[in-house]
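In this view, the complex is presented without one of its protein chains, the others remaining in place.
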Amino acid sequence: MGGSTSAILAFSNIGDLLPYYTAIVTLLAVAFYFFLATRVALAHGKFNVKLPATSGDVDFERIFRVHMNTLEWMPTFLVPLWLCAFYLSDIAAAVLGLAWIVGRALYFAGYSKAVEKRLPGFFIQSAACILLFIGAIVGIVMRGPHGFPF
Amino acid sequence: MGGSTSAILAFSNIGDLLPYYTAIVTLLAVAFYFFLATRVALAHGKFNVKLPATSGDVDFERIFRVHMNTLEWMPTFLVPLWLCAFYLSDIAAAVLGLAWIVGRALYFAGYSKAVEKRLPGFFIQSAACILLFIGAIVGIVMRGPHGFPF
Partner (left out) sequence: MGGSTSAILAFSNIGDLLPYYTAIVTLLAVAFYFFLATRVALAHGKFNVKLPATSGDVDFERIFRVHMNTLEWMPTFLVPLWLCAFYLSDIAAAVLGLAWIVGRALYFAGYSKAVEKRLPGFFIQSAACILLFIGAIVGIVMRGPHGFPF
């Protein structure tokens, strides 16, 4: 009876039930995304593209596109990441999330130099998203609609 | 006592407590959004708009705007969708989420042809978001700040 009670008390905070490694990797991804935003801010000055304009210089536009494309992929990354963590595995989601960040860093490094050099990083981050998506489907289907007992 | 214990063990994974149908519909929405991204990629080639540019041809720009507008609405869709699922009803959220995807598909089909033809799909997806928003408010207010017993 005592063990049962302590187990119940452990649920007094939702945080005890949530992924740990995926939460850390998600903060890393947000921090990297914030870093990309600072690159755009610097590029506005460096290439003399005055706000509210976000085009007019092709070197600026490549930096701008790195940030914008990363934003465009956020739903495709964050949603499968957390569904995979919740329904399948915290560790698996976190590892694939790290791969996504690595791909995005290569994408930034490449695209900053030339349009074609964005591709290796782009495919790495795409692959990470596809695997997270598959992981989320597997986890949800395995659990089924009646996972919760009452 | 046995029933009580098995119920507690069922909480060992957060996935048992999470929405089921809403999770599936969310993955469908992300898959559709990914499909729109591939339309933009194809349109870059078809209408000869070379990256990093994302404008310069009006036929390209309509496809680009379908994808971008869908991204712009992601917070307005995903946040109420999951708050409605969590605080009110998994099934209701999932059904409205499907309506959103249908609206977005019509929006894509229409906007690809002409600017004015985007409107029917746009209003369907707007209505779905508004209903999800209302559902989330109702669920949160009904539950109140003291839903959790300790």
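Chains here go by letter, A and B, matching the order in which they are written, and residues are numbered from 1 within each.
By definition in this document, a residue touches a chain if its C-beta (ideal position, glycine included) is under 8 Å from a C-beta of that chain, and two chains touch if they have at least 3 such contacts.
Just so it is clear, the model here is predicted, and its values are computed rather than measured.
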{"item": "Candidate in contact with the missing chain, chosen from B:L28, B:A53, B:L98 or B:I137", "value": "B:I137"}
{"item": "Contact partner of the left-out chain, one of B:Y21, B:Y87 or B:Y107", "value": "B:Y87"}
{"item": "Absent-chain interface as seen on subunit B, which is shown", "value": "1, 4, 7-9, 11-12, 17-19, 55, 58, 61-62, 64-65, 71-72, 75-76, 79-80, 83, 86-88, 115, 133, 136-137, 139-140, 143-145, 147-150"}
{"item": "For subunit A, residues in touch with the removed chain", "value": "1, 4-8, 10-11, 14-18, 20-21, 23-24, 26-27, 30-31, 33-34, 37, 50-55, 67-68, 71, 74, 78, 148, 150"}
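In the analysis below, only the chains that are shown with their structure count from here on.
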{"item": "Centre-to-centre distance between subunit B and subunit A (centres being mean Cα positions), rounded to whole Å", "value": "17"}
